[in-house]
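Every protein chain except one is present and positioned as in the full complex.
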Amino acid sequence: MQNLFYILSGLTIFAAIMVIISKHPIRSILFLVFTFFLISAHYVLLNAQFLALVNVVVYAGAIMVLFLFVVMFLNLNQDIERFKSWIPLSAAAISGACLFLVFFSAFRTSVLASHENTGGYQQGLVENLGEVLYRDYLFPMEICSILFLVAMIGVVLLGRKERVEPIKNLVP
Amino acid sequence: MMLALIILTLAGLLILFLGFSKIRNVLLPVAIVALVAAIFSLTTQQTFWNQYLTDMVQIDGISRKISLIIMYTALGLLPFFNLFKGRGQEELSDFLGIYLFAIIGSILMVSALNYMSLFLGVEILSISMYVLAGANRRSVHSNEASLKYFITGSFTSAIMLFGIAWIYVESASLSMVQLSGAATNMMSFGFLFLFTAFALKVALVPFHFWAPDVYQGTPTLFTASMATLVKIAAIGAFYRLVQLNYAVLPDWINWYFVLLILATLILGNIQAVSQNSVKRLFAYSGIVQSGFILMGFLYQSEFVDWTMLFYFIAYASASLVGFIVIHFVETQSGSDNLDSFVGLSKSNPGLALVLTISLISLAGGPLTAGFMAKIFMLSQSIQNNFTALALVAVISAVISMYYYYKVINAIYSKSADASWSVPFYYKGLLYVFTVITLIAGLVPSFLIGLIK
Amino acid sequence: MNTIPELIRTVPLQHYLVLSTCLFFIGMIGVLVRRNIIIVFMCIEIMLNAVNLLMVSVSAYRGEASGQIMVLFIMAVAAAEVSVGLAIIVMMYKNLKTTNIDLFNQLKG
Partner (left out) sequence: MDATLILHLILWPPLIGFLINGLFGNSIPKWAVSIIACLGPLTSFTGTVLAYKFLSGPAHDIPLYTWFIVEGSAKINFGFYIDHLAIIMLFVVTGVGSLIHAYSTGYMHDDKGYSRFMAYMNLFLFSMLLLVLGSNLVVLFAGWEGVGLCSFLLIGFWFENKEYNKAAAKAFIMNRIGDLGFLVAIFLIINKFGGIEFTSIHETLMEEGQLNDPQIALICLMLFLGVCGKSAQIPLFTWLPDAMAGPTPVSALIHAATMVTAGIYLIARMYFLFDYSPLSLNVIAITGCITALIAATIALKQNDIKKILAYSTVSQLGYMAVALGVGSYISAVFHLMTHAFFKALLFLGAGSVIHGLHGEQDISKMGGLKSKMKWTYAVMLIGTLAIVGCPPFAGFFSKDEILASVYSKNFWYFLVLAFASVFTAWYMFRLLFATFHGQFRGSEVKFEKVHESSYSMVIPLIVLALFSMFGGFAGLPELTGGEHNLYKFLVQTIAQTRFKVSHLFEYSLWGITIVALISIAYLTYRKYATSSKVVFESGNSLVSKIILNKFYLDELYLILFVNPLKKTGSWIINQFEYGVIDRLIRIPDTLIESSSIALKNLQSGKLSWYLLSTAVSILLIVLVFIYR
């Protein structure tokens, strides 16, 4: 069973790296979908079945389709990125890698706080989560509706065709 | 608290529906009435339905005061939405709806007790602002502002979540108050990332790069809300976060803030000096002012809330006036460059007067709110033995006068422009803000009494 | 299904933490390296997913449900953010006909 975890992890990291190094946008997106599936698989291993499902539906299903749609819509599949200068590029990569190394070394040397497993291993099942969600986290749940409302209006507002000329003052 | 949120949500929905109707001139009154009602319910501490809050948010002393300041600021800006009338009923209703929801987001931010509601509040506010920044769809500048804001904002969210996640790893709880004992190494990392995310939101140097660009590109009235509402909410939430976790924070946290403050005061000021766009100048000014406000985060023995609240009021009243005047000048001349302000004292003396007073207040000129606010901050930090920091702050305040006076200089330079005017009700509102600035400068004890 | 929780006991929590941290910084490097706005945005999604994995693993190991609820909300927020973000990108593309983030540099100085 342990090997399953390591294989999955290796694949996840590989897919994620491929996302950032493939030059073709469509390929990046497909690798991203792959990454999401792998992460879902991790969720299954962690017994978080509900989230595994949601992850597939929301991320791999909805969000990635949106991405793919936009790329196709804007006809970007030809738009292969050219790396002009290596200096900022390597600076970026090095600084990111440095952050990871620093973090990792700090992690290695420090002892995690030990917490007992109090709630058992069935927390990720839908009945447990539902109970907690609607009992303790009712309020954020409601607030989420406002979030979606804002996003919805926002998209409508931004996507709307300009019916009237923008008034003069708004043009900087 | 719950009541206020419900009022604002319902009003937002109502406005969205009214946007489709043919009834004219009703959107703004609805928004204003709803906001006033929400303020009222918050002031009188109504407790209806508060049991549904379930420890996610809590409206205690400081968060109530910051929420009220935010709501009053929003109320002050609301009437100016009337200027968007030309863009049609639907558009106006969208703007107002989003604006009201943004207020909800900021109230959640400053009163959160749980990282979940903190995060949701931050996101509601941010998403609203991304949209408002891009409200001027045709303008490339507005698009760019929106895009930059959005990318930096979601990057910030990721960093913030990473921080929260590590705090969760160590404490196994998302509550902001249940921590005890000193922070472990990894938890310090978590806090560092979380605080850095807030520094990004507040736009403190060196995390400030996005702010001037975004402020400049955004339609000016929304920039005004970005500079006041969002900034106060972000600093307020930041402050509460620090205050709640004070016991567990590592000992170097003061120096973290000192570093941010020093960078902000020095670099922010220097960058502001050579600005030609007044809107950008105000953006930098906002950055520098938040450096000053951050001095309230430094503590030795106990937190002194009122100095920061006072600073909020001083800053909000002055910078609202500034941005609104910029809006009018921009409308008139088509640009926000310093040249557009030349001869404003001739062409529109009223606006020139209020802008001058607000600039003096931002610069920390005596007899205005800004002076008092700065004095309080400085004396507080001197008392906490950050004397060298206070000295740098004084020097930076003196440098800052240079660019504020540059604008004043332009306003009072002679030029033979034709005069123009703005409707009296807008002017009246501007006078009200100015009077607040002056009262806070002349009788600060009155205002401090209110705050306390 | 009962065999799956066994895994949690055989793999140390630390390994999950390292995996998700690694993913997070891969995402961050992607954000810093790439110039195509859509891919930058996708990299931010990788970062969010890394955080999700972190929280879910801790939640599962500690038997504490709030982490998974948080992940649910993060997904919700991500969905909202993606919709708004793509709308902004489309709007931008209509005006400028490019997706290279470095070409959006009219505001500066």
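List of remarks:
By letter and in written order, the chains are A, B and C; residue numbering begins at 1 in each of them.
Convention: a residue touches a chain if its C-beta (ideal position, glycine included) is under 8 Å from a C-beta of that chain, and two chains touch if they have at least 3 such contacts.
From a predicted model like this one, the values you see are computed outputs, not experimental measurements.
In the whole complex the chain that is left out makes contact with A, B, C.
Among B:140, B:262, B:304 or B:439, only B:304 touches the chain that is left out of the view.
For the options A:95, A:118 or A:145, the residue in contact with the chain missing from this view is A:95. When the missing chain is restored to the complex, the residue among B:200, B:326 or B:422 that touches it is B:200. One of B:17, B:402 or B:425 touches the chain omitted from the figure, and that residue is B:402. Only one of B:271, B:319 or B:358 touches the absent chain when the whole complex is considered: B:271. One chain of the complex is left out; on subunit A, the residues touching it are 88, 91-92, 95-96, 98-99, 102-103, 106. One chain is missing from the display, and on subunit C it is touched by residues 28, 31-32, 35, 101-102, 104-109.
For subunit B, the list of residues touching the undisplayed chain reads 147-148, 151-152, 155, 159, 185, 188-189, 192-193, 196, 200, 206-207, 209-210, 212-213, 250, 252, 255-256, 259, 267, 270-274, 304, 307, 342, 345, 349, 353, 360, 365-367, 371-372, 375-376, 378-380, 382-383, 387, 390-391, 394-395, 397-399, 401-402, 405, 408-410, 412-415, 442-445, 448.
Basically, only the chains that are shown with their structure count from here on.
A count of contacting C-beta pairs for A-C and for A-B identifies A-C as the more extensively joined pair. The distance from the centre of subunit A to the centre of subunit B, with each centre set as the mean of the Cα atoms, comes to 30 Å. Here the spacing of subunit A and subunit C, counted between their Cα centres, is 3 Å.
The set of subunit A residues touching two or more other chains comprises 103, 107, 112, 115, 136-137, 140, 144, 147, 150-151, 154, 158. Counting partner chains per residue, subunit B has residues 116, 120, 123, 127, 130-131, 134, 137-138, 141, 146, 169, 172, 216-217 touching two or more of them.
For subunit C in complex with subunit A, the residues that touch the partner chain are 3-8, 10-11, 13-19, 21-23, 25-30, 32-36, 38-39, 41-43, 45-46, 49, 52-53, 56-57, 59-66, 68-69, 71-73, 75-84, 86-91, 93, 99-100.
Against subunit C, the residues of subunit B that register as touching in their complex are 115-116, 119-120, 123, 127, 130-131, 134, 137-138, 140-141, 143-148, 150-151, 154-155, 157-158, 161-162, 164-166, 168-169, 172-174, 212-214, 216-217, 275-276, 280. On the subunit A side of its complex with subunit C, the touching residues are 1-2, 4-5, 9, 12-13, 16-17, 19-20, 25, 28-29, 32, 35-36, 39, 42-48, 50-51, 54-55, 58-59, 62-63, 66-67, 70-71, 73-74, 76, 79, 81, 89, 92-93, 95-97, 99-100, 103-104, 107, 112, 115-124, 128-129, 132-133, 136-137, 140, 144, 147-148, 150-152, 154-155, 158-159.
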